[in-house]
Every structure is written in C-alpha cells, then in structure tokens.
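A single protein chain has been omitted from the complex, and every remaining protein chain is retained in its original position.
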Amino acid sequence: MDLASLLQFLASGLTVGSTYGLAALGFTIIFNTTGIINFAQGEFVMLGGILAVVFMHWLDPGLPAAILLAVVATTLVGLLMERLTIRPVRNASAINLIIVTIGVSITIRGLVMLFWGKDTYVLPAFSGMAPIHLLGATIIPQSLWILGIAVVVLALLKGFFSRTIFGRAMLACSFEPRAARLVGISVERMVMASFMLSAFVGAVGGVILTPLTMTSYDVGVLLGMKGFAACILGGLGNPFGAAAGGLILGILEAFGAGLVSSAYKDAIAFVVILGILLWKPSGLFGVPDTERV
Amino acid sequence: MSSTLRQLTPVAAFFLLVLATPFLLRHDYYYLSILTMAGIFAIIVLGLNLLLGFAGQISLGHGALFGIAAYTTAVLTGTYGLPLAVGAVSGVGLTALVAMLIGMPVLKLKGYYLAMATLGFGLIVYIFFNEAIGLTGGPSGFVGIPVLEVFGFVFDSDLSYFYLVWSMVAVALLTSLNLIHSKYGRALMALHISETAAQSMGINIARHKLFVFVLSSVYAGIAGVLYAHYLNFVAPSSFGFHFSVQLITMVVLGGMASLWGGIAGAVFLTVMPEFLRFYENLEVIIYGLILILCMMFLPKGLAGGVCKLLSNVRRRFGREP
Partner (left out) sequence: MSPDNVALHCRNLSVRFGGVMALCDVDFRVVQGTITALIGPNGAGKTTLLNVVSGLVECCSGTVGLLGQDMTRVPAWARAQAGVVRTFQNLEVFTTMSVLENVMTGAHRDVRYGVLGALFKTPRYFLEERRCRALAEEKLEFVGLFAERSLPAWELPYGRQRLLELARALAAQPQILLLDEPAAGLNTRETQALAGLIRRIRDELNITVAIVEHDMELIMRISDAVTVLHFGQVIASGAPFEIQKNPEVIAAYLGEDAR
C-alpha cells in the first residue's frame, strides 16, 4: 500500500470516525447519569442533520443560523424526551427504560417521516467542495470541518466535566447517585442535563456529517448502532474511550473498505470489535468491574 | 400431583383457545396468517425469555440465529432439492452449532458488552446473507422454498399451517415451563441474581449460560424452519438488527420471566401493526407511542398487568387472591 492511499483511508476513517465518536459521546453522557443506553441517540444525530435542512428551506436564514437552530431544536427534543418519557418512570428497571427509548426512537422516526417523507436531503458544504490535495490524497474541506468541530466539542466537554461545578456534579452522580444526592446534587437535574447535552452532541454530529453523506429519516439507526459500538469498544462510561472508539471504528471501516471489500466493511469492523472484546471484556479503556464478595 | 394439575389447566385452556381461534375468526385467512406469524415469533420469544428473563443474559443476535435456520433449510431443500427432513434437522442443528461456537467465547461478557457482541454477530450474519448472493440470493431474497410436507401430509393451507405452528408453540411452552421448574431453571434464576452465590453452590455458570443460549437457539431454529417453509421465500431484511430488537421488545413488553407474557408480547406486537394499517401515515408514530406508554404504565409487562387486574377483580369480589 502506498502512502497516498494510506493517507486517503486514514482521512476518510477519521472523518467518519469522529461522527461515530460524537454519537458515542452522547451514549456515554446519558449512560453515566442513568445507567441506560439511549436507543434514540441515533435519532438525535438524524434530527440535527434533517432539521438543519428544514430550517434552510423554510426560513432561509443562511447556513450558520440554520445549523444553530437545528442544534437548539434537537437539544430541546432531548429535554422533552427526558421530561415526558424518562422522568415519570425514573425508578423503572434499566431494560424497561431502554425499551422506552426504543419507543421514542420509533416515534421520532415516524414524525420525521410524516412531515418530511422518506426523501434524501442534502445540506451545502460549509466551505465549498473544492478538494484539497495532500501528499497524493484528496481531502474534501468538509472533512476538515468535521474533524475540527469534533475536536472542539471534545475539548469543550472535557473542560465542562473537569472544570465546571455542574460538569463535576454530573460525573459524581454517575459514580454514586445516592452519595451525590446526599451532598445536595439534584440527580433529576443532572439526568435532564445529560439528555440535553447528548442531544446537543448528537445534533452537532448530524449537522457536520450531512453535507458529506446526505440524510434521511432513517440514517439514525445505523449511526446509533455505530455509536453504541464505539462507546462499548472504548469502554462504557469513559468519554475519552467513546471518542477514541469512534475514531478506531471509523478507521477500521475505511481500511476494511479500501483493502478488502466495501460490502464487507461493517463485517470486518465488527469482527475486530468482537476480537477486542474477547481480549478486553470491558473495552479498551474501560475499568473491569470487580464483583465484591 | 396437584401442582402439575394446576400447571396443566392454563395449558389446556390455551390449547382450546388455539383450536377455537380459526372458527372465532370465521376462517379469515388474512388474520389467520398473521397469527401464524405471531406463533412463529412466539417460539423464538419463549426461548429468548429463558435466556433474558430467567438467566438474565441478553442477545441481540437471535434474529440472525432465526435466519441461519431459515436459510439453511431454504438452500438445502430449495437449491439442492434435499428432503425436507434433512433441511429442517440441518437448519436447527446448524443454528445450535453456531450458537454454541459463538456462545462459548461471547457469554463471558456481561450486560451491554454482551449486547454489543451479539449485535456484532447478528450484523455479520446479516451482511453475509446480503453479500453471499450465489448461496442466498442476496438482498432480493431466496425464492422457491418448497412447501412443508410431513409423512405425506402437505401443509399448504393457512389453516393447517396455523395448527402446525401453534402446536409447536405449545410444545415450546410446555418444555419451557418444565425447564423452569427443574434444577436447571433454578440454576438459571440463581446465576441471574448472583453469579457468585450460584457458583458457590456448585453451579457451573459458564456451562449453564451456554446451555440456555443453545437451547434458545434451538427454539429460534425451529421457528426459522417453520418460517421459511411457510412463506416459501426469505430475505435478509427479516433477520436484521431491527428484528432482534423487536424480539427483545416482545419479551420485555410481555413480561420478563413470564413465559405466558412472552407469547402475549409476540402476538401483541405482531397483530398491532396490522390494525394500525388503517392510520397509514400515523402507523409508525402510534406504534412507537403505544410501546412507550406500555413500558411506562405496565412495568411488569402485559403479564404483570393481567395479574394485577385479576387480583383487583378478586379483591372486589371478596375472594382471597
């Protein structure tokens, strides 16, 4: 394999991988405050993209404003979801809550289909389509946007979790909800915040990906599945692991598609993930849970 | 034994209901075929309930196991013209074998990690169904699966297939009920609650997990064979991630660790979309909303809801529950 195609695979892998990473971050944030996997995470990603398109067409406020509106709207959807379907039954068992999130994801898909049909939509690229040539590889400017914004979001989240009181409180209630409540942290507020935050992160991922891959009502399923895979691969509950898991998954797919076959790229990626899980049963950066006797 | 008798009464009632259903539906073949499908799914759900509800191990790969059996019998009888018995036995056998090979390493994982690994397995199998076009016919499906024939009797009518499928449901139900009232059932529930305590009682956890995983794959395999020869056509889309998630939903919606509930969940989730057809565009939304509301207000599923209702009725009429 020559340097050019190596670079090409790496670039496309990192691009796709960082959106997986953002989806995975969304899973991680909600998992950390509630202990459940939110099956509607992929729908947040889908909503980010499709709402941006919708706002562009309806209001025509210019791309940046449409994007902002889409992200805000999706964050509100996250808030609504928590308020209406999670908070009323917050003491239910994890599996029940997970089925509730499956119901929410089906409903959101149904609503999008009702309003905007099954068509495929495009969003204009943030800064043109003229490819950049680098050491023989061709990179679309949107790729750089995706990478850049993903890095910024990651850095902001890191700052949020380690520097701000609110972020630290959120981490605290993931470790020990009862203790968090005892020291005066409102777990309810943290759960609500986590749904908004992960909807936000998902929407950002959706918005930046859409100019590259287009969107439709059902893209969330696959993105959600990849995001879940990424956060398991990195080690559930570890935000850094989730982001890294996303990048690894993206790179695996890109090289699988480039070197073996694009039809089997997902299969190759998942075979590798299975192998890694058998080698490290708590993911790459996860802490093995030790059962206390 | 009186306890056996008490167990058998609902089973007998169930049998009568199954026998009567075609007459109650006035032989409406459309509804009969939907209920046949529901029965096929109920068989998988019964096995999955043993795995998830009793042993506490999740699988998002049962859609794929179901598919392996369906494709195996399809290819053997359809492409190679082998006898149906060979197709059926190899379908179930291969499914069990694959489950064993996958289960041995994968069942060491826990919770979401197990979910991920079985999901990955399901996805890989799904991609194989799509891409191995020479064998499976690819995304457009496999046509020309022969009609089921047992000892010269041809199951070519909806009525006969309905009875065949639901007798299999009854067999699956009875064997599952028997299993949970045995030392194996106790061991599964024990390892669900505390693996530490279970192994300290001499229960080989890994072996019991593998056993229930393979057993549930046998149920899925039987369902797969019935499915293939009922529709005479299979396509990969029936065996994907969506279907695996739907199976889990059937178990939870019916009521975890309730075998009767599982059957109810399978029937409910199969029949409901048919009624929602009338609402065209709203179909998916209503389906989603019903799912949300059921899970929010029936935390123990349909089975739990019915139990609560019964005990309320009994209290009303002054009888001890």
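Per-chain residue numbering starts at 1, and chain names A and B are given in the order in which the chains are listed.
Keep this in mind: a contact is a pair of C-beta atoms (placed from the backbone, for glycine too) under 8 Å apart; a residue touches a chain by one contact, two chains touch by 3 or more.
Just so we're clear, the structure is a prediction, and the values are computed from it rather than from any experiment.
Trainee: Just name the one of B:194, B:237, B:281 or B:312 that touches the chain not displayed here.
Mentor: Touching the chain that is not displayed is residue B:194.
Trainee: Give the residue, chosen from B:121, B:211 or B:260, that touches the chain omitted from the document.
Mentor: Here the residue in touch with the unshown chain is B:211.
Trainee: Sort through B:145, B:203, B:248 or B:266 and give me the one touching the missing partner chain.
Mentor: Final answer for the missing-chain contact: B:203.
Trainee: For the chain that got dropped from the picture, name the residues of chain B it touches.
Mentor: Residues 1, 4, 175, 178-179, 182-187, 189-190, 193-194, 196-205, 211, 215, 257 of chain B touch the chain that is not shown.
Note that in this section only the chains that are shown with their structure count from here on.
Trainee: Report, in whole Å, the distance between the mean C-alpha point of chain A and the mean C-alpha point of chain B.
Mentor: 32
Trainee: Going by the contact rule set out above, which residues of chain A touch chain B in the complex?
Mentor: 37, 39, 85, 88-89, 92-93, 95-97, 99-100, 102-111, 113-114, 221, 225, 228-229, 232, 236, 263-264, 266-267, 270-271, 273-274, 277-278, 281-283, 289, 291, 293
Trainee: Going by the contact rule at the top, pick out the chain B residues touching chain A in the complex.
Mentor: 105-106, 108-110, 112-113, 115-117, 119-121, 123-124, 127-128, 130-131, 195-196, 241-242, 245, 248-249, 252-253, 256, 281-292, 295-296, 299
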